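Every protein chain but one is kept in place in this view of the complex.
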Amino acid sequence: MKFTDFNQSIWNETSAYYDTCVIPYSGLTGNETPPRVVQLLSGLKERLEWIEVPFKGRVITYPALQYCFEGFSEFTNYLINNLRSVGFKFVILVVAPSVIIKQECAFDLVIDDRNDDSAKCKEEILQLWRKDVSNL
Amino acid sequence: MKSVYSWMDERLDITPLWRDIADHEVPEHVNPAHHFSAFVYCFGGLTFFVTVIQILSGMFLTMYYVPDIINAHSSVDYLQNKVAFGDIVRGMHHWGASLVIVMMFLHTLRVFFTGSYKAPREMNWVIGMLIFMVMLGLGFTGYLLPWDNKAYFATKVGIQIAETAPVIGAYIKEFLQGGPVVGAQTLTRFFAIHVFFLPAVMLALLGGHFFMIRKQGISGPL
Partner (left out) sequence: MSDGIAKGHDQHTEQSNHKKEMSRRQFLTYTLGATGGFLAAGITIPMIRFAVDPLLEKGEATDFVKVTEVSKLTTTPIEIRFQVNQVDGWVESNPELIAWLRKDEAGNVTALSPVCKHLGCTVNFVSTDNKYECPCHGAQYTNEGKNLKVAPLPLDEYSVKVDNGSVYLGQIIPNHLTSK
């Protein structure tokens, strides 16, 4: 589901089931022409759909991070900590095609060009969730 | 055909009904065959003819049209471009709307310059003026329905003009708009007024108009 699908009463009823948060990241530098931006963002949207559709009942897509910026790892660590304190167990970053994350970051999973395939991406998420079960 | 008619007539005696309506002489001064200039007497009939076309084409248009801000424009676009003869039926209604005003105006001029509004026909002049206003109302409300830019802003301006009326202006605006802005409420409101209320009023007035002209006869020659 998307964050926009929730209101207070839906959240009160179902928050226990949504333990995974997805942050889209466009990673734009400002060098992109408008058609290139369209291409990148539609690629990002496609990746998001690989996750949003099959895992609709467990995953919430949050508002996106736009543009690359200084201090990415510090900021995302801060973000992830806060998200965990809201109750999310897993935080997944979904990156627009051809964007590379060089910095260290604390996401449980990063979907980028390395797992650029719907089946692979699904499998990684399932593995993430399975790991959690085996930890218990 | 004939036998069906006579079968009906035997039982219901319908002949006198239509004879009463149809059988009346056309006075010489109104007949273009005698004086060609008498064609000016046709404008009333032509107005009615175009009105009939408006009613018919309007009825057919509502088969596809949806009075709702999300679908209105797409439904008009669909019926005009995708449905067979859609452009013709919508064209009839669109151009007919202008034509009916033109015809009505010419009819009014004829009545004015032949002095036909004088006693004993003053009442019919008044009814005619009411029909004129209803027609303008139909034009105004119908203009909004395609819900495109032109329609939207024309209505906005129209409502702003109405608002300038002293004392009641604000109420008229509120009544027409149905809400704080020209939007969803205005569209359904205008649709209802355009399709149900004004046509009903118009038909009643037309009935009165025709009844009086039959009763009083057409005005004499100049």
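Labels for the chains are A and B, by order of writing; each one numbers its residues from 1.
Here is the rule we use: a residue touches a chain if its C-beta (ideal position, glycine included) is under 8 Å from a C-beta of that chain, and two chains touch if they have at least 3 such contacts.
Worth saying up front: this structure is predicted, and the values here are computed from it rather than measured.
Only one of B:75, B:108 or B:219 touches the chain withheld from this view, namely B:75.
Contact with the omitted chain, checked across B:67, B:86, B:128 or B:146, is made by B:86.
Panel shows chain B; residues 53, 56-57, 60, 63-64, 71, 74-75, 77-79, 82-86, 88-89, 92 of it touch the chain omitted from the view.
Panel shows chain A; residues 14, 17, 53-58, 125-126, 129 of it touch the chain omitted from the view.
The criterion applied here is as follows: only the chains that are shown with their structure count from here on.
For the pair chain A and chain B, the distance between C-alpha centroids works out to 61 Å.
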